[in-house]
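The complex is shown incomplete by one protein chain, all other protein chains being positioned as in the whole.
For chain A:
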Amino acid sequence: MTNIQIPAVRPRPAAPSAVAARRTARDRGTRLLAALFLAPTVVGIVVFTVVPIAGSVVLSLFHWDVIDSPSFAGGANYREVFGDSTVLVSFRNTLVFMVLAVALQLLIALVLALTLNGRMPTWLRSVFRSAFFFPLVLSAASISVVMKYLFNQDFGVVNWLLGLVGVAPVPWLTSEHAAMATVILVYVWQQFGFSFLLFVGGLNNIPKEIHEAAALDGATGLRKHLAVTLPLLSPTLLVASVVGIINALQVFEQPYVLTAGGPGDATRTVVMVIYERAFEQLRFGEASAVGVLLFVLIMAVTALQFRLSRRFVHYQ
């Protein structure tokens, strides 16, 4: 049982009007203090997020190639973007990538977190936690360079190993379908550590008593996880999926290094198109228009997630 302590009553209460005045002054002071503490973050967000977003929106209405002054284009950049098959394919690729990569990432992270949450020596649990998190601290570009060697069809270690058991060389990066699967695999391998850590934290927060009560009611194994663990873990799942989706929609390094968007446009993503349009073709207005569309897509998907979360997320 928790003891509830009743605060001591002040001996001499002041007159009501004076108390209200002091509260107002104190509140004002507290608000000022809060504003002071928040100021660096707010300034940071405004300077590094709000202003660039506004800048991109404005730039998307201009033709600009860095060399000459920008000229007003109205909606021409958006018309150009909507009529460009490469851009449309890149949006499709990015959505496919997002769905598959995030689903796989969450599934692997959840299964591993549940496994580690079971009986296991503490030192071994620490080893696994570090091992699963380690790829996340590495540079995505470096990982992709190494993976490009490993998955090379003709000279890669992966095909060499498969060859030892009689499997013919797999075109990991040179076939349209295999290339996207390989990019997803590399991305998930690096990214699942973040979701994994969230799930480990979320599982630790679930009171043991609830699991014990469920066990007494006959819920064990998969049934226990589906009926008890998952609902209680749903707020963590929401956070992991929101972060995962936002990151996946901005994927760049892995397809850029592994396949350069190929074969054809099979692995070209939206951020790759933004980079190519802006920094290789000097069409900064069009690149900004694509960026604005991606921003809208991310906002829409995130809003949809929060709307759905009202039905599927359970807070204790």
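Rule of thumb we're sticking to: contacts are C-beta pairs under 8 Å (C-beta built on N, C-alpha and C of every residue); 3 or more make two chains touch, one makes a residue touch a chain; residues count from 1.
Methods note: contacts and distances are computed from a predicted model.
Engineer: One chain of this complex is not shown here; going by its UniProt record, which of these names is it: "Membrane protein", "Succinate dehydrogenase", "Deoxyribose-phosphate aldolase" or "Sugar ABC transporter substrate-binding lipoprotein"?
Structural biologist: "Sugar ABC transporter substrate-binding lipoprotein"
Engineer: Which one touches the absent chain: A:A219, A:L282 or A:V301?
Structural biologist: Within the whole complex, the residue contacting the unshown chain is A:L282.
Engineer: Looking at the full complex, which residue from A:Q153, A:N247 or A:S309 touches the chain that isn't shown here?
Structural biologist: A:Q153
Engineer: Residue by residue, what part of chain A touches the chain that was omitted?
Structural biologist: Those residues of chain A that touch the unshown chain are 14, 22, 26, 29, 36, 66-67, 145, 148-149, 152-155, 160, 163, 169, 171, 173-176, 179, 259-265, 276, 279-282.
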